[in-house]
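Left out: one protein chain. Kept in place: all the others.
A, B, C, D and E label the chains in the order they appear, each numbered from 1.
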Amino acid sequence: MKTMTGFPDYLIASALEVALVEDLGSAGDITTNAIIPADATSRAVIAARKPGRIAGLPIAEAAFRRLDPAIEFRVIIPDGGDVEAGAVVAELSGRTRAILTAERVALNFLGHLSGIATQTYAFVCAIEGTNARICCTRKTTPGLRAFEKYAVRMGGGVNHRFGLFDAVLIKDNHIAAAGGIGPAIERAREGVGHLVKIEVEVDGLGQLEEALRHRIDAALLDNMSLEDLRRAVAMADGRVVLEASGAVTLETVRGIAETGVDLVSSGALTHSSQVLDLGLDFVS
Amino acid sequence: MKTMTGFPDYLIASALEVALVEDLGSAGDITTNAIIPADATSRAVIAARKPGRIAGLPIAEAAFRRLDPAIEFRVIIPDGGDVEAGAVVAELSGRTRAILTAERVALNFLGHLSGIATQTYAFVCAIEGTNARICCTRKTTPGLRAFEKYAVRMGGGVNHRFGLFDAVLIKDNHIAAAGGIGPAIERAREGVGHLVKIEVEVDGLGQLEEALRHRIDAALLDNMSLEDLRRAVAMADGRVVLEASGAVTLETVRGIAETGVDLVSSGALTHSSQVLDLGLDFVS
Amino acid sequence: MKTMTGFPDYLIASALEVALVEDLGSAGDITTNAIIPADATSRAVIAARKPGRIAGLPIAEAAFRRLDPAIEFRVIIPDGGDVEAGAVVAELSGRTRAILTAERVALNFLGHLSGIATQTYAFVCAIEGTNARICCTRKTTPGLRAFEKYAVRMGGGVNHRFGLFDAVLIKDNHIAAAGGIGPAIERAREGVGHLVKIEVEVDGLGQLEEALRHRIDAALLDNMSLEDLRRAVAMADGRVVLEASGAVTLETVRGIAETGVDLVSSGALTHSSQVLDLGLDFVS
Amino acid sequence: MKTMTGFPDYLIASALEVALVEDLGSAGDITTNAIIPADATSRAVIAARKPGRIAGLPIAEAAFRRLDPAIEFRVIIPDGGDVEAGAVVAELSGRTRAILTAERVALNFLGHLSGIATQTYAFVCAIEGTNARICCTRKTTPGLRAFEKYAVRMGGGVNHRFGLFDAVLIKDNHIAAAGGIGPAIERAREGVGHLVKIEVEVDGLGQLEEALRHRIDAALLDNMSLEDLRRAVAMADGRVVLEASGAVTLETVRGIAETGVDLVSSGALTHSSQVLDLGLDFVS
Amino acid sequence: MKTMTGFPDYLIASALEVALVEDLGSAGDITTNAIIPADATSRAVIAARKPGRIAGLPIAEAAFRRLDPAIEFRVIIPDGGDVEAGAVVAELSGRTRAILTAERVALNFLGHLSGIATQTYAFVCAIEGTNARICCTRKTTPGLRAFEKYAVRMGGGVNHRFGLFDAVLIKDNHIAAAGGIGPAIERAREGVGHLVKIEVEVDGLGQLEEALRHRIDAALLDNMSLEDLRRAVAMADGRVVLEASGAVTLETVRGIAETGVDLVSSGALTHSSQVLDLGLDFVS
Partner (left out) sequence: MKTMTGFPDYLIASALEVALVEDLGSAGDITTNAIIPADATSRAVIAARKPGRIAGLPIAEAAFRRLDPAIEFRVIIPDGGDVEAGAVVAELSGRTRAILTAERVALNFLGHLSGIATQTYAFVCAIEGTNARICCTRKTTPGLRAFEKYAVRMGGGVNHRFGLFDAVLIKDNHIAAAGGIGPAIERAREGVGHLVKIEVEVDGLGQLEEALRHRIDAALLDNMSLEDLRRAVAMADGRVVLEASGAVTLETVRGIAETGVDLVSSGALTHSSQVLDLGLDFVS
């Protein structure tokens, strides 16, 4: 996955504004304003406290720049790079007040996104050598989806659809409402444009077989046994993309990947990753 | 902690709008719109897949209502309530399209906030019987702080300051810039209003002793040993609130609390809690 | 095309707000406020001055309701319906001031969208009996894309991608930058998720042949002769969706459709349709 | 019309943001990001495919600059200038991704506004030598009024009121509610400030005569015959501005203008102009 | 002035949101939430502490309703009404928390706007019997202009232009730049639409004489002596509206009005009025 790694720059301003207003309110950083002279300047580094993979530096930089447009921000380990504990990720220098005031917002974004990249990369490593890839879901933190999907890419994962709008994913409730897999697929095909792919969530081989008869693009194999996953791979025979999900952990993921599925997806990448511990240290 | 539990209702609309636009884009839920008739109605329940504590139902309800103003939403287990796996948290009925389209946004909020409440409550239980309380930090997810602080309260925890604006917290960089703990405290007291409390972060007993000489309201004891925490408690002798932080886990928290500190704070409550697994099931 | 016809309701509020502020400014409707008593009520109808197809009534209704929440708005000819000159499209009754103040905003939306639906339907009728369908593009009016795409659906057309985000469309500049059609397609496939389709714009049969060798989902045949379009249909042999574009008019469209292509697309549907003439008449 | 031609710069940012988000969504330009290296740069020109008059270059430039702040954008034919088919309107150079990603948004604005300027100029030429001027209305595209009014000025036309807030225009429903033209005018004069002009829409010479008795500033002669327009001109005798509207086409406009009216107004300028066909070509 | 009194309802939501967020932040009303049970309800009145004229009740009501949609709000003395000290202006009943939390925002709006209405009315009374009217300016509080202009109308005053966009007012710097009053007026007339009036600010009779030669609509007589004002009235002889400004106080205003000018304008009405003292009292 070398491509489509661009940070969604055009979304930074509004996401950052919400976070800064949330932290500064109308009174601002009253501690810093009371103690630090307005014209004081400092140099600082952002350092990793734990090993991991970095994601989110552009928004961290933007946070400091929002408070001091003249800040110097030098990236040492760019997004997608790996760090050991103690490694310096970025150096910055500028007004001390700006650095202290923006610190938490910058680190909250950076730690959150780096945590997702780190966790994703752990899954990617766990299935190295298989043909499968690690994939995210729509189970993201409200307001941060585009950034979290980027972090998954930085971790070496691939993105599932970005929302309800860019692909069809037919689930059990759709099937029930349509009166069967076949009718649901046909309605969907009839109802969407020619550039929209159709994936169907199936809970067993019977449903998969039925779905395959209706020319779909992908099937989501939900919570199937490894044995059933292998049979599904044989049954699909390369005609559709197979995505396995359910009970995906660092322990189970390799076994799932070795069944021959194309994708292993996990909501936990985005909704339950631990933050990567990063800190800001002043340097003299 | 019976009070100040009000959900920040007046903040729902804007947070929800961001999340809905993120998931619906401009094309909307193309799967549901293609398959489900516009006038179909359904009944569904939100059910817990795992045990935990609930937080966030008002914003989940608002998500469904945003898509169908006439939706009926009945809370079974309100915010702050505990659920077993399988428990029904809420029942809803209304337009099927609205239910399916809002489902993920509603569950993303509800799962995230319930995860924080559940984790907080686990810490609260771990220190039961001590005089300490569990406290959050500013290490929150960008854009969701007010909701996450609410979730901490729902878990039985208490809130630290909401931002840089509502209390003074003097850290090492402030102390260095001011030329010592004393000058930093005095500048802060001089610079803020009469209703602003002052807390100082200290990394050892020497710093604590110095801070206590300057009439502060609270001290943050950062990464101190249990032995030093006990000495700090003795040294403060009830004159200031003592907050312990650093390396707080479910295993270590009781030991920390038993030193006699007033608060044990942890950023992990808000930045690294696992989501509480909840699902939406249609019922006939 | 019976499905996915849902009006993007969740987008109305912000689009409407911009239009109302634009027309009312801070002083409001000074004519109406000076002449019409605040408590006067009226009944009125929205009538077609010319024949055509209706699209946009939900946003027209919302405009009146924004000024008078208690307005009664009764749809006579719903979106997607056809009208003769003189036909009543909707009846409304409520505060006279609200009706007069919202009239122009409501009609501007309704006339614009109905104009697109009307024009689209004319193209749809022109190719009746062929296997082709009429398709829109991204050449839309800034700020109104979701509404205009809806209007195209109301006219019987189908939607191309909604933006740069929901499908790959490789154009000449991409091909040039990648060093050929093949590399461009491969990079794209590698760089996007499994639910993203790939279309390639080709300017001749040679390019089409090359593109077909790389397993694409669709080809955009740009400005080809009817003869070449027929050959392209034969060459593709049903393996990919074929979209013809360029010089599409009511006179040429049937010929293009009869070549056997799947889609005939035209930017003019959205960027150059005439407004449908509609008016608001008070009734006693 | 040499003056008041300033582009509404202070309105660009918000209009552009809506259009860019609409086209980029949260995933961005997935084609370009997958195929074009992040550091590639290009030179390109915006060229006219058809002859016409240019309007909107500042917003087109802003679109590219929003994606690449360092883009170079050189205007060759400024707003208000006329182009032949093939003429280069502007040259730009910068990051290839930015150019490709912003292209459609930039051209959608530029083509739309240039189309209006071109159409307006055609009407202006058609009445050359008369004393009349071409005037727009409030029948504009929702969200784009200020830009469309600017485009009318670029085409040599003049602007009618910008909204309901900056002048009084009394129409039939106001007259009916007030119980006559006289009472309507008097109420309006009483109800608005001393810097607000009053125009009355009349449907015949009788109404005009009555309106003239009440000291108005302008009269809108709605759908009158050429004969009646001439009589109206004689009747008004220069005391009020006379605006003719209704059934204004390139064929009829000169006849209307030659009656001696001051203004010929047409909603079609803004609501039904064809886009001016412009394209972006890369140059080596 | 009986008309155009409509409160700018469509502007309430955004103005109110800013004010509520300003006062509630992300933590909300921590005092009330801690002390008052969520389900407690109360009855309260808004009472005048001083005599004056009321303006702004719709936005006060909206403030309470924003916190409790089910609040009952009964207006006793509507906008434009006069109160004695102690008079009850409105009664409300609903959730106690909502009443206490919205109280300050509601009163800040109501007191500010009523203060303007009260002060305006004092000026209106001071010139009773003359032919002049009291007029506001653009010297308003940033963000509140539409509401303050409404308050002036409630006080019996009339509104000057609402902004730079709805009328021409030529000042000394324009005259200097144009090289004289005549050229400035001619450029303005050439540059604006047919529904825009032109007022010229003059500092003496010589400038007025020159301006009158160029067919203007109004003249602003800036800081002239009463003697010169009388001469200006004679000189204008009813051909243009005359507005006097400068050093307008309750003591001087009648003298100015008695010179025969049409309008006496004062920025102090909106930028320096005292708040009208109003309070909220709970009733049992």
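Following the convention adopted for this analysis, a contact is a pair of C-beta atoms (placed from the backbone, for glycine too) under 8 Å apart; a residue touches a chain by one contact, two chains touch by 3 or more.
Predicted model, so just to flag it, every value in this text is computed and none were measured.
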Touching partners, among the displayed chains, of the absent chain: A, B, C, D, E
Contact residue for the chain not shown (choose from B:Ile36, B:Leu144 or B:Val158): B:Val158
Touching residue (missing chain; options B:Arg65, B:Arg104, B:Arg145 or B:Arg187): B:Arg187
Residue among D:Leu11, D:Ala40 or D:Val233 that touches the chain left out of view: D:Leu11
Selected from A:Arg53, A:Arg66, A:Lys139 or A:Lys197 as touching the chain missing from the view: A:Arg66
Absent-chain interface as seen on chain D, which is shown: 3-6, 8-11, 145-146, 149, 159, 162-163, 165-166
Hidden partner chain, residues of chain C it touches: 22, 25-26
Interface with the unshown chain - residue positions in chain B: 1-4, 135, 158-162, 165-167, 169, 187, 190-197, 199, 217-218, 241, 243, 262-263
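Throughout what follows, only the chains that are shown with their structure count from here on.
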Any chain that touches chain C and chain B: A, D, E
Chain C and chain A - chains in contact with each: B, D, E
Listed chain pair A-C, B-C or C-D that repeats interface B-E [over half of contact pairs the same by residue number]: B-C
Chain of greatest Cα-centre distance to chain D: B
For chain C paired with chain E, centre-to-centre distance based on mean C-alpha positions, whole Å: 44
Sites on chain C at which at least two other chains make contact: 3-4, 24-28, 30, 33-35, 145-146, 159, 162-163, 165-167, 169, 187, 190-192, 196
Overall pattern in which the protein chains touch one another (line/ring/star/complete/other): complete
